[in-house]
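Missing here: one protein chain of the complex. Every other protein chain is in place.
Note that the chains take the letters A and B in the order they are written out, and that residue 1 is the start of every chain.
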Amino acid sequence: MTHRPFFPLPSGLTIGEIATLTGAVPRNAASLDRVITGIASLERARPSDIVFIDNAKYLEQLAGSRAGACLISEKFEQYAAATMPTLRTPKPYHDFVMVARKLFPESLCPVSQFDGEAIGAGAIVHPSAEIEDGVTVDPGAVIGPHASIGSGTVIGVNAMIGPGVQIGRDSSVGSGSSITHALIGDNVIIHPGCRIGQDGFRYHAGAQGHVKVPQVGRVIIQDRVEIGAGTAIDRGGMGDTLIGEGTKIDNLVQIGHNCMIGRHCIIVSQCGLSGSVTLGDYVVLGGQVGVADHITIGEGAMVAAKSGVIGNIPAGEKWLGYPAMPGRSYLRAFASSRTRPK
Amino acid sequence: MTHRPFFPLPSGLTIGEIATLTGAVPRNAASLDRVITGIASLERARPSDIVFIDNAKYLEQLAGSRAGACLISEKFEQYAAATMPTLRTPKPYHDFVMVARKLFPESLCPVSQFDGEAIGAGAIVHPSAEIEDGVTVDPGAVIGPHASIGSGTVIGVNAMIGPGVQIGRDSSVGSGSSITHALIGDNVIIHPGCRIGQDGFRYHAGAQGHVKVPQVGRVIIQDRVEIGAGTAIDRGGMGDTLIGEGTKIDNLVQIGHNCMIGRHCIIVSQCGLSGSVTLGDYVVLGGQVGVADHITIGEGAMVAAKSGVIGNIPAGEKWLGYPAMPGRSYLRAFASSRTRPK
Partner (left out) sequence: MTHRPFFPLPSGLTIGEIATLTGAVPRNAASLDRVITGIASLERARPSDIVFIDNAKYLEQLAGSRAGACLISEKFEQYAAATMPTLRTPKPYHDFVMVARKLFPESLCPVSQFDGEAIGAGAIVHPSAEIEDGVTVDPGAVIGPHASIGSGTVIGVNAMIGPGVQIGRDSSVGSGSSITHALIGDNVIIHPGCRIGQDGFRYHAGAQGHVKVPQVGRVIIQDRVEIGAGTAIDRGGMGDTLIGEGTKIDNLVQIGHNCMIGRHCIIVSQCGLSGSVTLGDYVVLGGQVGVADHITIGEGAMVAAKSGVIGNIPAGEKWLGYPAMPGRSYLRAFASSRTRPK
């Protein structure tokens, strides 16, 4: 068996093009036509790869790197070998991400896992569903009655879109995910195995055991949200469960009914939000955080990994522990989103 | 795209019918014929909605509510506007739940996500499977050899029922769930993406690495159990894993092999029960609780969210922390099942 790459080999960018794209300044005009086709860490880079450095602890790796280009801050440029084509910039990692996105556009949103046909083999689309031109329904996916799906959206293998669900344009639903009782925006990424729209967990104690309380709300997911594999989002009981624009949710997260999640939040893997939790915009929850029901966490607040939140958190504060309290230690345990790639 | 409601619009109940259903006493005979078709919170209610109030902190919202009816305790009735049709009752929330269940009967158990045909398009039923009349197998579902499924049960889109699995009547299996080595009762709700019946996690240290220990038991799920999305229940090693009647399990919970869960327990999201854990009846575990193997938790005991239980808990006690110990604080973090809807 021969290994085939999982992404198309990039056609590449010259160092000159990278300079234009990022505004970084090449040290040596002689290398402007060199073509970069990949990204890598300093120690693993080959001459066709671009790297970056923004931290003194990697200077030793810089010295030995075979990379074909390096985005670098001014103060480190002197440490690069004279033969190393450097691009000077005040924001090396930011520029590196820009280059990576340009080299690998297919990596920015999941694509068809089969042949990319409008309706793949074995897919079942209800005649009443409204499927715009340019939708891809992968094999085995099922689209229910009156569902509507916008152009450019990909429904993954064996995924299920329930009755009346609306999904906007240029979104993707991962393999095996199930979505019911939901309205979903544009440019949303839902990874494989997500469970969106099922009943919230609400019972009323009765003489014969727990009595199920009707859950007749919805899930609203705004534009540019990303939802990790295996994450569960329950629909609202009476109102809706809302995920605000641009919020990113990691794998295996639980979002209870009636949660109101703000815009541009970061919720790391295995967090659990009980019912009716409210997060302001730009809230960050580290991994495995639990939040009790009806808690409000203010805009820009950060909660360290594994904390248990049982009181409201004011905007902008950093809390940690169980019960969570204000604090600045453990910052290492905060969201992985700020860490360097490898 | 026009939004279509996810539940049929209720035909509604008059205030007189609600009084009969609940025993609540209408303050004003003039409104007995008013028709209620929805449920809502005080602040969002429209004149066609019924609301309830049982807590003084919502009295201000009561004053401004546009609700068409309000289930209310006697002491609060004086605060309702004279124009508000009130129904006096000692148990406003209980009665509200009864009304909601009557208005939205379709919400009480998941239904077909397609056309409700006996065997949906693309569903595959083994010829040796015993499917009673009145079963719905949604598109893409697969029913294995010698499985048997009782009348009124709905098997969701792309779900898998393994060989020899028995499922009783009026149950439902959610989209994408897989069930093997299991016997399941009547009126059981299994939400999407559940994993029931796979091997437990048991190895024996050997010279060449971990040796897999055969897991030849079953999963037994009794009547009226509800299992949340993405929850995993391993089958027994030699004996069985048992989920007792009426127990409710939330999303993304892990139940290890040979657990014996009593009747009417509440297990909140992301709890993890190791192997051979025993829960008595009416045990409540808050979210993200972990229980070590071979632990016994007595009838009616409650464990606060995020606790780690490494010793047996006597019946009726409230424990919390890690290691969990008796205590009464953090009660806010207990199961969300007692909270008010929103």
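FYI, a residue touches a chain if its C-beta (ideal position, glycine included) is under 8 Å from a C-beta of that chain, and two chains touch if they have at least 3 such contacts.
Given the structure is predicted, the values throughout are model-derived calculations rather than measurements.
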### Task
Using the definition of touch stated at the top, determine which of B:Leu9, B:Ala56, B:Ala118 or B:Val216 touches the missing chain.
B:Val216
### Query
Which of these, B:Ser41, B:Thr89 or B:Ser148, touches the one chain of the complex that we don't see?
B:Ser148
### Task
Using the definition of touch stated at the top, determine which of B:Leu21, B:Val35 or B:Ala232 touches the missing chain.
B:Ala232
### Query
Of the residues in chain A, which ones touch the absent chain?
1, 3-7, 39-41, 44, 93-94, 97, 100-101, 103-104, 107-108, 110, 113-115, 120-122, 138-140, 156-158, 174-176, 191-193, 224, 226, 228-230, 245-246, 248, 250-252, 263-264, 266, 268-270, 287-288, 305-306, 330, 332-333, 336-339, 341-342
#### Entry: Contact set of chain B toward the excluded chain (per top definition)
122, 124, 126, 130, 140, 142, 144-146, 148, 158, 160, 162-164, 166, 176-178, 180-181, 183, 193, 195, 198-199, 201-206, 208-216, 218, 230, 232, 234, 236-239, 252, 254, 256, 258, 270, 272, 274-276, 288, 290, 292-294, 308, 310, 322-323
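Throughout what follows, only the chains that are shown with their structure count from here on.
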### Summary
Distance in whole angstrom between the CA centres of chain A and chain B is 29
